[in-house]
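The complex is shown incomplete by one protein chain, all other protein chains being positioned as in the whole.
Here is chain A:
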Amino acid sequence: MLEELFPNVIMENLWTATYETLYMTVISVIGTFILGIILGLLLYLTDRGNLWSNRVINGITATVVNVFRAIPFIILILLLIPFTDFLMDTIRGPKAALPALIIGSAPFYARLVEIALKEVDKGVIEAAKSMGAKTHTIIFKVLLQESKPALVGGLTVTAIALIGYTAIAGVIGAGGLGDLAYMHGFQRRNNDVVFACTVFIVAIVFIFQWAGDFVSKRIDKR
């Protein structure tokens, strides 16, 4: 029955592509999380009236973040080819997609992190200061802890955007479900392959969304 509906789908290829998509997504979500938290903290802390209030650093960080957010992802991949080649020693396959994926989504996540940190009650920070807390205590035990549900929520949104990015990266040779849909599906007029890939990508998105919501709800004690 399934073979009649999807005559051109080779299950082995589909699973390999799914694995590649998951690989790209998971690794780049981790990278985006780390880089995004650093950038987001920098944006927040150097903002006026905050712990490291510094107009110059804030301005530079904000500009970098804005510029990278402004570049369309497909163009960013092309621009980063020399950098990717230098870093990964290849410009093909899932591994080669990682630098572009991380650099493309970290600035977006950084803005979400900044918003999450701004939501932390200033009074709680003041209370920590009145207890004699060091800056790193305030960052790690107050700011990041108190904003955790929002940080997880933001990461879920970013991860789903990243799944979309992996498909775009696939079109120019990164592998994964996007690659399969484009090369074996669209190019060869195999609509069943395109459809199967779509179903798998949607399923992955749903799983990420559900997992994100679940974690976010679990850690929200407000």
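Note that in this section a contact is a pair of C-beta atoms (placed from the backbone, for glycine too) under 8 Å apart; a residue touches a chain by one contact, two chains touch by 3 or more; residues count from 1.
Following the convention adopted for this analysis, contacts and distances are computed from a predicted model.
Only one chain is not pictured, and the protein name UniProt records for it, out of "Cell shape-determining protein MreC", "NADH-quinone oxidoreductase subunit I", "ATP-binding cassette domain-containing protein" or "Exodeoxyribonuclease 7 small subunit", is "ATP-binding cassette domain-containing protein". Screening A:Asp85, A:Asp121, A:Asp192 or A:Asp213 against the full complex identifies A:Asp121 as the residue touching the chain left out.
Touching residues on chain A toward the chain that is not drawn are 121, 123-124, 126-134, 137, 141-142, 145-146, 148, 219, 221-222.
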